[in-house]
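Only one protein chain is missing from this complex, and each of the others stays in its spot.
A, B and C label the chains in the order they appear, each numbered from 1.
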Amino acid sequence: MPETNGHDAPRVGFYVCHCGHNIAGIVDVAEVARFAGTLPNVIVARDYKYMCSDPGQELIITDIREHRLNRIVVASCSPLLHEHTFRVATEKGGLNPFYFQMVNIREDVSWVTENHDAATHKALDLVRAAVRRVAHHRSLATKHVRIHPDVLVVGAGISGIHAALTLANAGKKVTLVEREPTIGGHMAMFDKTFPTLDCAACILTPKMSAVKNHPNITLWSYSEVSEVSGYVGSYTVKVKRKPRFVSEELCVGCMECIDACVYKEGKTPDEFNQGLSKRKPVYIPFPQATPQVVLIDPDTCIEFKSGRCKKTCVEKCDRNAIDFKQKEEIKEIQVGTIILATGFKTFDPKRIPYYGYGKYPNVYSSLEVERLVNASGPTGGDLVLRDGRHPKTVGIIHCVGSRDRNTNRWCSRTCCMYSLKLAHLLKEHSEAEVYNFYIDIRAAGKAYEEFYDKLLEENIHFIRGRVAEVTDWSARPEEEGKMIIRVEDTLIGVVRRVPVDMVVLAVGMEPQADSQDVRRMFNISCSTEGFFLERHPKLAPVDTFTDGIFIAGACQGPKDIPDSVAQAGAAAAQALSLIDAGEVELEPNTAYVVEESCSGCKSCLNICPYTAITRDETRQKAFINEALCKGCGTCVATCPSGAIRQNLFEDEQIFSEIEGLLQEKESVLTGGGAWRAPA
Amino acid sequence: MPEKPKVAFYWCASCGGCEESVVDLAEEILGVVNAVDIVFWPVAMDFKKQDVEAISDGGILVSLINGAVRTSEQEEMAKLLRRKSALVVAYGSCAHMGGIPGLANQFDREQILRYVYEESPSTINELHTRPQTASPEGGHTLTLPEFRSMVRTLDQVIPVDYYLPGCPPVPRMLKAALDTLLSGNLPPKGTVLGPDTAMCEECPRKESKPADLAYTAFRRPHEVIIQPETCLLAQGVICMGPATRGGCGAQCVTGNMPCSGCFGPTSRVMDQGAKILSAIASSLSAKETEGIDRTLATIPDPVGTFYRYGLPGSLLRRKIADHN
Amino acid sequence: MSYLYFPGCSLRSTGRPYEESILAVFRKLNIPLKELDDWNCCGATAYVSIDENRAFTLAARNLAIAERMQNNGNAGEDLMAPCSACYLVLEKTQHYMKTDEGVNTEVTAALRRGGFDYKGTTKVRHPLDILVNDIGIERIAKAVVRPMKGMKVACYYGCQVVRPFETFDHAAYPTTMDRLVTALGATAIDWPMKARCCGGSLTGTIQEAGLRLNRALLKEAEKRGANIILTCCPLCQHNLECYQKRINRRFGESIHIPVAYFTQFIGLALGIPRKELGIQRLFIPLKFADPPTKEAHAHA
Partner (left out) sequence: MASTGMKQGTNGWEPRIVAFFCNWCTYTAADLAGVSRLRHAPNARVIRVMCSGRLDPQFVLDAFARGADGVLVGGCHPGDCHYMEGNYKALRRVRLLQRMMKDMGIHEDRFRLEWISASEGEKVKTTINTMTERVRALGPLGLPERFAEWDEEMDGLAHAIAAQEEAVHA
């Protein structure tokens, strides 16, 4: 509907929301409405219980029609939450949606202010500013951009795999990029999964091969995203494909080259087995690795180091798959949406030296123990310690690198449950006495508490207290030759010394080491601890602040397998909803040059990081390409002669806001003048 | 013959350059003299204050007042001329924005008087005599105007209808302004009678400015041999051109000196200094505080650089003496 | 390379040999030390537990004096604080001045009233840090005239130089002193008590607890074959050395092990006369160090 009255003298409709008690409990909303009614240009001023509800919006729509309003101001929650809602209502009333201005008196006022008078006073200032500002609003057209239907999924652990399969099954083309030589992520390393104790490989490998064989999925393993540009609907992504020195097309994964390698035994710590075994320079991470393609590690391969290897591997390969000259490749793809499922890393227990990891050989990280008890692990599932002994007593220390001010403050959510699982498995494998040292047992998941109950009946010991240290300082004869776990047992209130043969450190989950680089590349935010930040903690858990980019799995925060899979499905659904809508609306907050005002001084040209500003050399004026402009307004602030303006953030709009905030005279409270902040 | 429109010229705190610029009309001044009746022009003609007072209120078509306002006498004359004139034009940078005398707003009154009458190297004043507004002398009282606490723009003292920018305004613009005002076809009140794009538009060096300028250091004109054809900013010399209203024909730049901003900002800008500061700072090369500060340290006097002609008319007007 | 030097109260009382040996060693290495002008109480221990911000203010005054001296001819000179308690409270003050606006505001205001405009540039250093990281183990090793062969040293760091700030060494397993004594020709034993509690002022308050803690340290050092314990803190040195008799009486032990400052040990290796190092002030004499005894040779 074309708006007709936008350029006439402003006729403002003002609405203040109670938000139940959220606002009205602190801010005197009736006073706010009364005050707004006294401001110039305000025709209607009302307060209402829930402005965002249908009747609330209806109020705006009716008032626009009945009172010939041409500007709308709503004082309620944050514009990041409901600006869109009220713009739609404004539009339904027959106005251009951008004749609307929102005042945040919930997040910015009632929720953060103790004193009622101070809160009301602050609300009045903000209202006055908005009423002044809205007079300068102009009619704007919303931009639409097309959504490219292809999707990029970064990271092929269980989350990335599930997201990719969901999208591919819906008929979308997916490029799945994985940094490691195989997909599968951490889950592929686990032995059994809690609480069902079904084997991780049995449920994961079918999904891995489904990825490999899906016609809609392009799998690029051993590859990393190196550059991202563009915007929602139209991202250009460069992917670096690292050389395997083995042709992915030719190799069939027979692994004969591995046997043929001049190294009789492996010499390099095996990454997949957490260094508990050795691998050769030519290797495959594990037998079910996907893709089933070997790779050569140039750092340890003799041919790369000296160029004088007999190259028995090449001789053995009848498909001539080995190619020492393979180079890194950069591939470029176009996608409309991106799902980040880059996972986590486990806490490095060396950071807590008093737990003795790296000092005492029989202190293990939980991920190492996953490999140690795994039937396809380095010992074939035999629980043999680094010094060759079988443990008679095992201590599992919970919360290593979790719930700890010195390391990570967050709960890693999975450690309690996997510690219980490992306790069960260790007992099963060794008949050892198993002690769990825990702060709290957090078993909040379907069938998790029942699993804990079961463990309690398996004669596994639970000692409540944060372990002080693991030491070889023996104070009694029976402690000689053992590691002593010192802990305050907080249930009985004594300090205990528990001698053990094996210590398992239940390490927490952390953001990937390069999570900061990754999020910068994708232009999304991180929470303080470094996990990717969701757009809203409750209502938009897989969205980010960058449209078209979604997050799934442990890159967003510690998560177990069921939660990761659920989130991956949600992220895929969000991408699908964009793709199926076909296009997306963009905020029309772009900058533009008023050509007759521009002197062509070039001050703005190097300011724009998106190269949206160019200079028309014949007219010697700056020109802003609206499609490239993202609306930051930096050039507007830079232009020394005021020739660049920004829609929605015009100079006069901001100046009028400043003026409104500070024009105290009109804001006299009915209850009396001066107000004081709480001491 | 109908009565010719009356015109008055007056100078407040000014150097006399604005008066010169009127004379710089050269032969055209004869046309002006023909078309108008100059009723007051202290620098050139022997009219007195009483003569102005004798004119009926509003009887002068236009008064062109130059110079900033620093004394009570200047205030008084400005107010008198305002009453007697239909139109008042703030003529030149000082009346327009405070001008060079406005730089005195970085010091308080006492500092200035102490320096001028006691501390300056050329002063011998053992009795520490200061000028007094009233001093008895042989049964009479001699009076002097009061030296106000700060420099003001003309429009901070009286309502001003139009502005003619420049230090001094160029004769061409004066001629055009007079023609406009005499024609009766008046622009909106408050208009600055000049072009409304920045000086760069008419700068002969503008094409030589690189698009990717990133400053690492600034140099003052005396610290560098200025290349005659390259943009001064590209040579690290601060040129106010991008933030300054055009119309002068890029005179300073043509003379191989940077623009120092005498025409003031364009109509879209409130504070010329803030804007050039923004433009220049945005294009620094450094990204971290230390490097930024290192580069900025090469601007020894930001206020004097960015507000050379406009301090009293700027948003902050003057230095706050009690350092708050 | 030169430093400002903050002695603090201990080094002028129970810790005299610490100061004597520090001055002697730095003199020997030609590293000038300049005592901080008009220094005052560092603000540690009791003060911190009563009113933290005032303690920080006391510490900050010293930091501010150091900064002032740096700006007046002592440019780039860090502030060396040998006593662990001084070191920690100075570090802590620096830390809170930078990270806690409340502390910063209050302390800055107090300093301003005292005529100081502290910008926060002073760096606080422990002599162990300076010797290892600035002067360097190599340079010290080169200056050794009397290798300490045969000495089996338990390096004891105590808590305050490594916790809570891991400024120059590990919080639980520090190694700087170990590396240093190794370079002097001695053997540093590996023991888990390096940074464990010495009882602090408990020896003076709840003595039973204090003695127990010291016993654990002393016994473990002897058990692992140490023939000397070295410390870098006046309070640790006092606790470990002076209570050995009482511990033996109380617990029926027969502990007898010298406890010296690490700087005394370096001084001996550099050939500085015992008297200049305050060796004679130790209660448990360092007999073996002058010249190496037969036993020492046998160990080697």
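To be clear about the criterion, a residue touches a chain if its C-beta (ideal position, glycine included) is under 8 Å from a C-beta of that chain, and two chains touch if they have at least 3 such contacts.
What you see is a predicted model; the values in this text were computed from it and never measured.
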### Task
In the full assembly, spell out which visible chains the left-out chain is touching.
A, B, C
## Note on the structure
Full-complex touch with the removed chain, picking from A:64, A:89, A:129 or A:504, is A:129
### Query
Which of these touches the unseen chain: A:28, A:63, A:180 or A:657?
A:657
### Query
Which is it among A:57, A:96 or A:113 that touches the chain not included here?
A:113
### Touching residue (missing chain; options B:6, B:84, B:206 or B:275)
B:275
## Note on the structure
Logged for chain B, residues touching the omitted partner chain are 72, 75-76, 79, 106, 108-110, 146, 148-150, 156-157, 269-271, 273-275, 277-278, 280-282, 284, 286-289, 292-293, 296, 299, 301-303, 306, 314-324
### Task
Could you list which residues of chain C touch the chain missing from the display?
101-102, 105, 109
### Query
On chain A, what residues meet the omitted chain?
78-81, 104, 106-109, 111-115, 118-119, 121-122, 125-126, 129, 520, 523, 525-528, 533, 537, 545-546, 589, 607, 609-610, 630-634, 636-638, 646, 649, 651, 654-655, 657-659, 661-664, 673-677
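Simple rule for what comes next: only the chains that are shown with their structure count from here on.
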### Task
List the centre-to-centre spacing of chain A and chain B in whole Å, with centres computed as mean CA coordinates.
57
#### Entry: Touching residues on chain B, where the partner in the complex is chain A
196-201, 206-207, 209-214, 241-243, 246, 265-270, 275-276, 278-279, 282-283
### Query
Which residues, counting only chain A, touch chain B once they are in their complex?
596-603, 605-607, 615, 620, 634, 637-643, 651, 655
## Note on the structure
Listed in rising order, the residues of chain C that touch chain A in the complex are 170-173, 191-193, 216, 220
